[in-house]
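With one protein chain withheld, the remaining protein chains of the complex are depicted in position.
As written, the chains take the letters A, B and C, and residue 1 is the first residue of each chain.
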Amino acid sequence: MTVGFIGLGNLGRPMAINLLNAGFDLRVYNRTAEKAHAVAAGAADRVVVAQSPVGVAMPGGILLTVLSDDQAVTSVADDAVLAALGPGGVHVSMSTILPATSQRLAQTHAAHGVTYVAAPVFGRPEAAAARKAWICTSGPEDAKARVRPILDALGQGIFDFGTSPGAANVVKLSGNFLLAAAIEGMAEAAALGEKNGIPRDALLGFLTNTLFNCQIYNGYSQRLIAADFDKVGFTNELALKDMRLASEVALASATAMPMLDLVRRRYLAAVANDRGWLDASGLALGAAEDAGLRWFRPSREEEGR
Amino acid sequence: MTVGFIGLGNLGRPMAINLLNAGFDLRVYNRTAEKAHAVAAGAADRVVVAQSPVGVAMPGGILLTVLSDDQAVTSVADDAVLAALGPGGVHVSMSTILPATSQRLAQTHAAHGVTYVAAPVFGRPEAAAARKAWICTSGPEDAKARVRPILDALGQGIFDFGTSPGAANVVKLSGNFLLAAAIEGMAEAAALGEKNGIPRDALLGFLTNTLFNCQIYNGYSQRLIAADFDKVGFTNELALKDMRLASEVALASATAMPMLDLVRRRYLAAVANDRGWLDASGLALGAAEDAGLRWFRPSREEEGR
Amino acid sequence: MTVGFIGLGNLGRPMAINLLNAGFDLRVYNRTAEKAHAVAAGAADRVVVAQSPVGVAMPGGILLTVLSDDQAVTSVADDAVLAALGPGGVHVSMSTILPATSQRLAQTHAAHGVTYVAAPVFGRPEAAAARKAWICTSGPEDAKARVRPILDALGQGIFDFGTSPGAANVVKLSGNFLLAAAIEGMAEAAALGEKNGIPRDALLGFLTNTLFNCQIYNGYSQRLIAADFDKVGFTNELALKDMRLASEVALASATAMPMLDLVRRRYLAAVANDRGWLDASGLALGAAEDAGLRWFRPSREEEGR
Partner (left out) sequence: MTVGFIGLGNLGRPMAINLLNAGFDLRVYNRTAEKAHAVAAGAADRVVVAQSPVGVAMPGGILLTVLSDDQAVTSVADDAVLAALGPGGVHVSMSTILPATSQRLAQTHAAHGVTYVAAPVFGRPEAAAARKAWICTSGPEDAKARVRPILDALGQGIFDFGTSPGAANVVKLSGNFLLAAAIEGMAEAAALGEKNGIPRDALLGFLTNTLFNCQIYNGYSQRLIAADFDKVGFTNELALKDMRLASEVALASATAMPMLDLVRRRYLAAVANDRGWLDASGLALGAAEDAGLRWFRPSREEEGR
């Protein structure tokens, strides 16, 4: 079976490779063509590198997109691509975008007989590579059933949120908000500890070994302790984008969220102070600096940057 | 070996029983005498019910206190009690109080030759009963070593934070803040979900099965979903007290904490609106009502209240 | 001299009448035609009621628009209208819109030889009627000079902010934010007073007679004291729109504004709780209710509502 795949960035590439490893052949496209050729390099006979998005769309086939934002998804899934997919085609949209964008896309897709499935991914690139990502889905049941084997090859668990096109996007944005909130909470607690004589590794070590012993707290507490925020997995700038999208959903649905306002403001201040390129865990610097602490320790390999 | 024990409230009582079960004899005191007699009832030969705090203090012995606030601890550990404990005595103070109170107490204790050990407890009464509590300690090393067997009988893990008298209190307040922050975060995320068509059990169920699979998120998400905040383990009023103490520490140490301000404000608004008696998980009602949602579902057994 | 005028709502109507009083003849258009005829009623020989926006645009002439939002302005100033105005024409855009919208409009106008001038208005309808409004301008100098007599007939003062098309819009949004912030500040202070035994008319009366003796504080303190928020000049819903626009400008320019977040959140919670129709001074209810106070006193004439 052959799958179309557009978007071979930090997150898309390991996912494409997982599909190859699971036995799927691929037609791939990426704006920067080298990345597409890099994926094809290891499996030339099973990967076709297309010259345009239309080139990966097979009549009645399945197309996965892993793109950076709403605009990118909307412009890729244009009339030409949808016409090429045509009746029976399924587009699995795995980017972090607005639910309203998914709703609009579901309509434009339907006009071409294509089914739109939202399937955003929780997981940093390393997690995606290790098939440790979590995937949320929403869309028509039969299309979700059809693409299920593909999603199973990409993550350690699939959670479904029904048939409303944008539901999975709401869940993704909610989760990303909660993740940022956890970082801010840990940062404030750690700052309070340090200003009172308790090293942050001791405080966070205790908390993450006991009450908060889970992936997010474990992973991000390690980053807060190391404070080498120039080791970037996901930037402040992208995190700000996600908080902005979550705020738009909140505004559109009349949901007042002061904690979301707080973390969005932190990321915005980071970007305003030329820290947009730091890792999103660097949100913690806001709380540290408000307490007069200077945590950031550039990683050695980045010092020359 | 006999241990003095003052404070047999919701949290103290199961702890006293754990000590009995572990083979320690007790001298107990409680302001409301019935609670002391209730503990003694099952083991009359091993429990002495004293008529006053002094009555539980044995020369050179060990005294545990599990009290509601700074004022209670300070008034119990008065000159008479400290004189009765005298040189070699150890007071293990397990209440959630200010680090500054611990520092002052350490000094007044030292004047009588008594050692003060802070050992606050993380755990609701059920957890304490099941020996699932976590205990943080700070104070002189030899005293901590001496009381270690007692603490081992009370919790599933002991974490030490050095010799500064108030250090463990800072950790306890930081942890309680982080817990409140987690509730607010989940409540905002769940409100966003519900306003966009996703039931909160679906959203929180996903998050707590994946990224946030830990005690605090699992336990409190269940309470948010049930929304029977009149089933009270720990009240909004007591949570407000803890946030107030954390704020005092933050103020005294020049640590600006906007997320702490937010959760403190939520509890304060709850108290202002006659909801001080609800469970502290009811913090979630603030986010729900700011979104126009009405979550509170009185539990059946409380409906006649 | 004849002026084109589109938008005869609460604010536009008194402005149109002021122009008539100042000796300008008008060509008017309003989506709801009755409002246009109502303005014409008193001066039939000097007012032409057009059937479409194009009908008010005179070659090389001046067009004023007083519309509700960005979308309305953009759709009115379409190619047909701009072609009708043509070279030498000036469009004075007096609505509260995004600076980015003004920038885009300035470009589309220029393509038709039309000059775009932003001239948003500070003032409730009563103030506009009494020529007490304040007007901010930005745009090309010669166009501003040409329309100056018209603006002089509309307000008590004109303040210019240079040639960048959107500058005046930024000032307008900043001012509306500051106004909302003043309401929230007064509401919190008044709530603190009342919870401590001081009636809010006494507290606000003192402050507005001394340190805060200015239009905004005087006017809004009266509304807070009366608390008849169903007497509506400008709704919570419209205020939310303005805070949303201000937030978009803040986000686009990387300006972190926690006080703006706070007032936006208050308006959002009001809308979420079916209070979008109340007057924008009803922002105060948030602070009151967070303190357990119930201020809202429906005005007698509205009680049957």
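As a working rule, a contact is a pair of C-beta atoms (placed from the backbone, for glycine too) under 8 Å apart; a residue touches a chain by one contact, two chains touch by 3 or more.
Fair warning: this is a prediction, and the values are worked out from it, not measured in the lab.
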TODO: Could you tell which one of C:V3, C:L20, C:A119 or C:A246 touches the chain left off the display?
DONE: C:A246
- [ ] Please give every residue of chain A in contact with the chain that is not shown.
- [x] 195, 258, 265, 268-269, 272-274, 289-292
TODO: Go through chain C and note every residue touching the omitted chain.
DONE: 99, 122, 134, 136, 157, 159, 161-162, 164, 166-167, 170-171, 173-175, 177-179, 181-182, 184-186, 188-189, 191-193, 195-198, 202-203, 206-207, 209-217, 246, 249-250, 253-260, 262, 287, 290-292
Open item on the list: If the hidden chain were put back, which residues of chain B would touch it?
Closed with: 244, 247, 250-251, 254-258, 261-262, 264-266, 268-269, 271-272
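Definition applied: only the chains that are shown with their structure count from here on.
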TODO: Give the rotation angle, in degrees and rounded to the nearest 5, that superposes the C-alpha atoms of chain A onto those of its identical copy chain B.
DONE: 180
- [ ] Please name the chain that ends up farthest from chain B once chain centres are defined by their CA atoms averaged.
- [x] C
- [ ] List the centre-to-centre spacing of chain B and chain C in whole Å, with centres computed as mean CA coordinates.
- [x] 53
TODO: Any chance you could list the residues of chain B touching two or more other chains?
DONE: 195, 258, 290-292
